[in-house]
Every structure is written in structure tokens, then in C-alpha cells.
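A short write-up of the structure that comes next.
After this line comes chain A, so read on.
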Amino acid sequence: MAEALAFYTLSILILGLGVAVITTPKTVHSVVFLVLNFLCVAALYVVLQAEFLAVIQILVYAGGIVVLYLFVVMLVNLKRQPEEHQDPRRLAKVGLVLSGAVLVELAAIVVYSYGREPSSVSAPSPAFPVQGNIEELGWLLYTDYLIPFEVASVLLLVAMVGAIILARREL
Partner candidate 1 sequence: MLDTLVIPLLKIVVLLNAILISVTFMVLMERKVIAWAQSRLGPMRVGPYGVLQAIVDPIKLILKEDITPVKADKMLFSLAPILSLVPALVAFAVVPFGGDELFYVADINVGLLFFLSVTSIGVYGIILAGWASNSKYPLLASLRASAQLISYEIAVTMTLVSVILTSGTLSMVGIVEAQLADGVWYGFIQPVAFVLVMIGALAETNRVPFDLPEAETELTGGFHTEYSGMRFSLFFLAEYANIIVISAVTALLFFGGWLRPFPNVEALAFLDIIPGWIWLFGKIFLFLYLFMWIRATLPRYRYDQLMRIGWKLLIPIALANIVVTGIVKVLV
Partner candidate 2 sequence: MTDDPKPAGSAPDGPAKPDAASDTPATPEPAAKPAQPPAAAAPAAKPAAKKPAPKPKAPPEPPKGPEDPAPPDDLEPPAFIAALQQAHPDAVEQLSYWVGDWTVIVKLEALIDVATYLRDADDASFDYCSDLTASDWPPREKRFDVIYCLYSTRRRHRVRIKVRAGEEDQVASVSGLWTAANWFEREVWDMFGVKFAGHPDLRRILMPEGWQGFPQRKDYPLEGPGELLLESPMEWLRLRNLPDEAEIE
């Protein structure tokens, strides 16, 4: 009951804010809707008992990445809205149709897989020597997924250096 209430409320918010993000004419408003959207997604993670991810979602996505977007929107002080420029070669309708096709495809996958049992390959994770969501996640990250984890950190480093170089004035 409580889960259903939370799920439907959050779903409506997430989808509504998602629509708002891509339809609002003002970019700054889009960014604000995006933040709110991410906060709702974080709440959904709590419902799914992934507290650590929820916090990370807020900390990294809402508190970090979107601030970056906001910064860029403020730096890119537009004199004319990009939507004013109409490119005749651009086929927005085809885009809509294509995205409709994607939606249909996704729905088909969902419907097809709905009745099936979860495959036996993904058994519940083995017993951890530690207890609790964060602890188990940490255990996984630092044992089985250590190399991807390190690669991700290197990727972040490269991205950071790259972004600094790209954003420098004299490119």
C-alpha cells in the first residue's frame, strides 16, 4: 500500500518533470526541473532499498553534475534562443515517429518478458562477510569489480583534465 502510493506519486513526478525538462522554452527552467527530477529518482531508489545509491544520486547528480549544467547555462548567455533557428532539413516529425518506435519496442520487450521467470543465472549474491547495503556494495566494488572501479576513476581523471583543457580560454 505504502509502496504503491510512493511509487505512483514518484512516477507521476518523474515523468511530469521529465516532460517539463524537454519542453520548457527557458534552459534554466529545464535545469531546475532536471534537479527536481533527479531528487524524485533518488526517492525512488529509497523505495527500492538502495539508500546508498539514493544519496549518491543526490550528491553526484543533483549536487554536482546539474550544477555544472547550470554553470554552463549561465556562461552561455544566449542572445537568441536556439529554437529560433529553423533548419528546413531537420525533420522533427520523423524524430517524434522514431521515438514512438523506441517506446513501442521497449514496451514490447517489457510485455514479452513480463510473464517469464527470472533467469537462474543471476542467483542472489553470495553471502557477504559484511552486513548492510553500503557495506555489501563496498565489498563488491573493492573485490569483484575492483578493476572496473579503478578504470572508472581513471576515466573521471581523464575527463577532468580534458574538461579543464577544453574550457581554457586559449584553445
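On the choice of candidates, all candidates are chains of the complex that A comes from, given by their letters.
Here is the rule we use: a contact is a pair of C-beta atoms (placed from the backbone, for glycine too) under 8 Å apart; a residue touches a chain by one contact, two chains touch by 3 or more; residues count from 1.
In this text the structure is predicted, and so the values were computed from the model without any measurement.
Asker: Okay, in this complex, which of 1 or 2 is up against chain A?
Answerer: 1
Asker: Applying the document's contact rule, which stretches of chain A touch candidate 1 when the two form their complex?
Answerer: 26, 28-29, 32, 35, 39, 51-52, 54-56, 58-59, 62-64, 67, 70-71, 74, 132-134
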